[in-house]
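Input: one structure, supplied below.
The other protein chains are all here in position, but one chain of the complex has been omitted.
Read from first to last, the chains carry the letters A and B; within each, the first residue is number 1.
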Amino acid sequence: MISTTLTVPLLEARALSFLRQDEPVFAPIDFQLDAGELALIEGDNGSGKTTLMRILAGLLHVGAGELFWRGEPMQRDRCTGEILFLGHQLGLKADLSPRENLLIAAGLNGYREGSSITSILAEIGLGGFEDEPVRRLSAGQKKRVALARLLLLPASLWLLDEPYANLDRIGIALVNHLLEKHLAAGGAALVTSHGAVSFHGGEPRHIRIHA
Amino acid sequence: MSNWIPLWLHKLSSPPTFYRFAGTLRPWAMALAVLFGVIALYGGLVLAPADYQQGDAYRIIFIHVPCAWMSMFVYAVMGVSSLIALVWRIKLAEVVAMESAPIGAAFTFITLVTGSLWGKPMWGTWWTWDARLTSELVLLFLYLGVIGLYHSFEDRRQGARAAAFLALIGIINVPIVHFSVNWWNTLHQGSTVKLFGPSKIAWGMLWPLLAMTLATKFYYIASLFHRARVDLLALEGGKDWVRQIAEDEARK
Partner (left out) sequence: MTRPGLAAACAAMLRRDLTLAWRRRGDIAMPVLYALIVTMLFPFALGPEDTLLQRIAGGVILVTVLLAMLLALDGMFSSDVEDGSLEQLVLAPQPLALMMGMKILAHWMTTALPLIVIAPLLAAMLHLPAAVIPVLLLALLLATPLLSLLGAVLVALTAGTRRSGMLLALMLLPLCVPAVIFAAGAVAAAQQGLPWIAPVAWLGAALVLAVVLAPLACAAALRIALDA
């Protein structure tokens, strides 16, 4: 693999596809993602956005094509912990409080430098709900607990599958604020979304995906 | 020179090549199975002398013993192809492993039924908790577990991989079961029935047995090839080569 550019892209896909029952779920796609960059993955319902996210996260194996992480073929052990995945299922235990859920996440993944659970929960708008069982929270509040993981855990690439779902206008602004902060700090993010998204930091890249 | 075998195997593992290969070989395998089966039955039921102890009842071994061998042989084939399927993700290996399971289960079932039919006149009981019998029964449950797990997945290839994993666990399990039941029998002083005495088997009895062994092997090949072909067509439904076959069939 010879890279002519000096900076190696964080994530690179070449003719990436996934086969289910030997049928490609989406047409082969190519893209590069550099540090500090945001890309929106667009596609209709059933076009394979979630499947793509799960491949990039390392939950599904690459069906066809190649995937590179920092210029080297992506392997599970090389990039775990650098990638943070937020899927449709939020990965929260309903019987535990937001604080306990985040403690477990940090126990497995580690802390981002200088982060504390209490201040993050306040920042994300869940002050006062720290010790309430997650089952008693509203759908939007649960989503916010999951978003708190983004602030808490160290990762250079965020994979956000429909992060705006279930959020009110303040919540959407919050996600955009988190993304901007992450990009400014040199992180990268891939986001799938139906709705239009506005950023202060300029128009994001678009990656189209077809069934 | 030295690498033509892997090359040939690699080529054979592509579904269209195997489909044609299996299609050519299958009628021959079936014909040989019938031929050897008839010879073995004639040799075993008519030509072979009656046993001086067991009379004519022993003749069930001409079915029982080859089926018992096949129940283990098929499991071994299933285990090896399961390993290949898990390590190299070769589709043909998944198909062979999963389509072997019902055939193996059938052989195991026949073994158990014929054994029990034989046991009634010989030991006066349909069933005894002997290590061999128990292992065979556990083998049947393992086959059924593999089949059940395979069919409980929506995605057939994923189901095949999960069931292949179970098949490998089973390979470790069968010898352990055999050993533990042996130990258990000595503890309980149960009926220790020797299935095969030290007596040497006469040639007149041996050759029909061997012929039946060949017949069951060929039957397995024919049956497996048929099932694998059907499975490959279903799995590769959208591919060009399958479309080609469908068009050729329609033209006929």
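Heads up, the rule we're going with is that a contact is a pair of C-beta atoms (placed from the backbone, for glycine too) under 8 Å apart; a residue touches a chain by one contact, two chains touch by 3 or more.
Everything numeric here is computed off the predicted structure, so don't read it as measured data.
Listed residues A:Phe31, A:Trp69 or A:Phe85: the one in touch with the omitted chain is A:Phe85. For the chain left out of this panel, the touching residue among A:Val8, A:Leu103 or A:Ile172 is A:Leu103. From the options A:Asp44, A:Asp95, A:Asp131 or A:Asp168, the residue with contact to the unseen chain in the full assembly is A:Asp95. Residues of chain A that touch the chain left out of view are 20, 57-61, 80-81, 83, 85, 87-96, 100, 103-113, 154.
Residues 86, 134, 138, 141-142, 144-145, 148-149, 152-155, 158-159, 161-162, 165-166, 169-170, 173, 176-177, 179-181, 183-184, 187 are the ones on chain B that touch the missing chain.
The rule we apply is simple: only the chains that are shown with their structure count from here on.
Centroid to centroid, with C-alpha atoms defining each point, chain A and chain B lie 48 Å apart. Note for the complex: chain A touches chain B at residues 20-23.
Listing the residues of chain B that touch chain A in their complex gives 155-157, 235-239.
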